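Pasting in a structure now, in structure tokens, and then I'll have a few things to ask.
All protein chains of the complex are present and in place, except for one that has been dropped.
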Amino acid sequence: MTPDTVLSIENLSIDYLAETTVHAVREVSLTLQRGEILGLAGESGCGKSTLAYGITRLLKPPALITGGRVVFSSREGYDIDLSSLAGEDLRAFRWDKIAMVFQGAMNSLNPVLRISEQLEDVFITHRPELGKAERRARCGELLERVGVDRDRLRAYPHELSGGMRQRVMIAMALALEPQVLIMDEPTTALDVVVQREILREITRLRSELGFAVIFITHDLPLLLEISDRIAVMRAGLIVELGDAVTLYTKPEHPYTRRLLSSFPSLTGRRGGFVRNAVPGDDIALDETEQTVEAANAEEMEAL
Amino acid sequence: MTVLEMRDVVKEYRLRNGLRTTPLRAVDKVSFELQPGRTIALVGQSGSGKSTIAKLLMQLERPTFGAILVNGEPMRYRGAGAAAYRKAVQMVFQDPFASLNPYHTIGHHLARPVRLHHPDFNGAQVNERVLDLLRRVRLEPVEEFARRKPHELSGGQRQRVAIARALAPEPAILVADEPVSMLDVSIRLGVLNLLATLQREENLGVLYITHDLATARHFSDEIMVLLRGEVVEHGPADDVILHPQHEYTQLLAQAAPAPERRLTELGVVPHR
Partner (left out) sequence: MAITTEGPQTATETGSPVAATRRRVPPMTLKLGVGLSIAGLIVLFGLIGPLLVGDPSTVRDIGLTGPGNGFVLGTTQSGQDVFAQLAYATRGSLIIGVVVGAITLLLSSFFGVVGAFVGGWADEAFSLLTNIMLVIPGLPLVIVISSYVPNKSIWLVAAVLAITSWAGSARVLRGFTLSVRSRDYVLAARISGEKRWRILLVEILPNLIPLLASQVVFAVIFAILGEAGLSFLGLGASGSFTWGTMLFYAQNGLALRLGAWWWFAPPGLAIAVFGAALSLINFSIDEIINPKLRSQTRAERNKWSMSRDQRKAATEVSA
């Protein structure tokens, strides 16, 4: 663990205990450097969200961490093993050091409370020593920092657009100036134009505040735009991990290659997938649907 | 040879605001002509009106002004004309999990439209058509798939069933409403390729509704860009994407993730 690592995930395994046990995350090891943006790419069911919930200890039964550990190295110089936290310590730790923006977050705002109340709630819980005026001021600052006008504090969630609500959620996550921010598909439900703005905000905030980001999404080209490194996940395993540009230009794992080829380029040559191609040239439908176990096993052998 | 035409179609909804009502133009003077064998992409973000256009074409809503014409004749809502329209124009829905009834087998889903459009077929003929349809969307072994229920299929497989169902009445026009946006990324191109193959084989006219510019470009001949119900740009696919005229189209093209652009910025030459 180099001194620059802020989060170290070591052989983490998470299972779903049910009639059959499902290994959602299998001995995943990752390190997150201070201030870096790590993209976590994968399709539905690969375990990326489960991993995120595991890191923040938000898993609900029947999901369970069955092995490995997560170590957080604070700016102040000490290390914490996240699995050792419990009760009040865990509550104090969450949001203060590691915060999360959930999938569909823009629909997670309480529709009957004003934005100000919801933002202030974070401070009331974690910084009870602050006075009312100071709290108000901080909330205003927070909103401006994510690019939303301060007088939107008095608004209700339904009065804001989707993009603005997402910014409010990001503001809420940044309220206590965490050192790690985990974002689970933060822009999936947004228009592509709004998506671009949100991404810009995130990169700007990262340079201003210096937090590290784990950005989870299925949109691989999007990750290239903002990540420093990318990890590709499939069926609970990290199949490839590397620097963003290298991964995009010289992908090694067959699954990464297949994922990349699923995104036709907007401006490039109109090839690979073309309407006028000879029949039989189409990407075979069958092989893409074989069981994940079998495909993984195949690819493990091939490597 | 069926040509589908929308001529200056307007769809207005009245929003109730207390005692007053304000009109909302979901579709504002949209016109296009869809020829057999051609694909037109309808690109727009949420709220642009593209879903309303799908509803209008499927007779789930009626235009407030303007006309929808089939081979020059206005669309009919009742009687033999309506039945003929329904045979000629079919739709593939967006959500593979919602478009199939969880209580019925795949075979049932396909047999119904076959029976409706061929009342003269006997049981064996219907069954043969059903298995043939499954074969065409590459869901094999066909007998086994016909027996299964929707929850036993993956998202991509269900979408293929939806395509098969749309093909059952032997239509001339296919309206595909975001057919792959709810599927896993790695199987999207496969399904789109299937649609392309089927279009070629049947000489279908396809209206491809999507928010994704990249697949719109690769899959269609023409692109229409929709903004708040209005068509702001309409032209051949490559022209619209590579040389956008309207500023909204330019904005969309800029906003879409474009890794090549970043790579060139970084001075890296892609190996692909």
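A and B are the chain letters, set down in written order, and residue numbers restart from 1 in every chain.
The criterion applied here is as follows: a residue touches a chain if its C-beta (ideal position, glycine included) is under 8 Å from a C-beta of that chain, and two chains touch if they have at least 3 such contacts.
Values in this document were obtained by computation on a predicted structure and should not be read as measured data.
Chemist: If the hidden chain were put back, which of B:L24, B:L116 or B:L242 would touch it?
Modeler: Candidates B:L24, B:L116 or B:L242; residue touching the omitted chain: B:L116.
Chemist: Going by the contact rule already stated, which one of B:R160, B:H211 or B:H234 would touch the omitted chain in the full complex?
Modeler: Missing-chain contact among the listed residues: B:H211.
Chemist: Sort through B:Q35, B:T105 or B:S181 and give me the one touching the missing partner chain.
Modeler: Of the listed residues, the one touching the omitted chain is B:S181.
Chemist: Of the residues A:V6, A:A63, A:V101 or A:L160, I need the one that contacts the missing chain.
Modeler: Result: among the candidates, A:A63 touches the missing chain.
Chemist: Given that one chain is not shown, which residue among B:P63, B:G155 or B:P259 touches it?
Modeler: The one listed residue touching the chain not shown is B:G155.
Chemist: Against the chain that's been left off, what residues of subunit B make contact? List them.
Modeler: 45-47, 51-52, 54-55, 58-60, 82-83, 86-87, 90-91, 93-104, 112-113, 116-117, 149, 151-152, 155, 162, 165, 169, 177-178, 181-185, 211
FYI, only the chains that are shown with their structure count from here on.
Chemist: What does subunit B use to touch subunit A in their complex?
Modeler: Result: residues 39, 45-46, 138, 154, 156-157, 160, 184-194, 196-197, 199-201, 211, 213-215, 217-219, 238, 241-242, 251-263, 266, 268, 270-272 of subunit B touch subunit A.
Chemist: Can you list the residues on subunit A that touch subunit B in the complex?
Modeler: Subunit A reaches subunit B through residues 43-44, 191-193, 195-196, 218-222, 224-225, 245, 248-250, 258-268, 270, 273-275, 277, 279, 282-286, 288-289.
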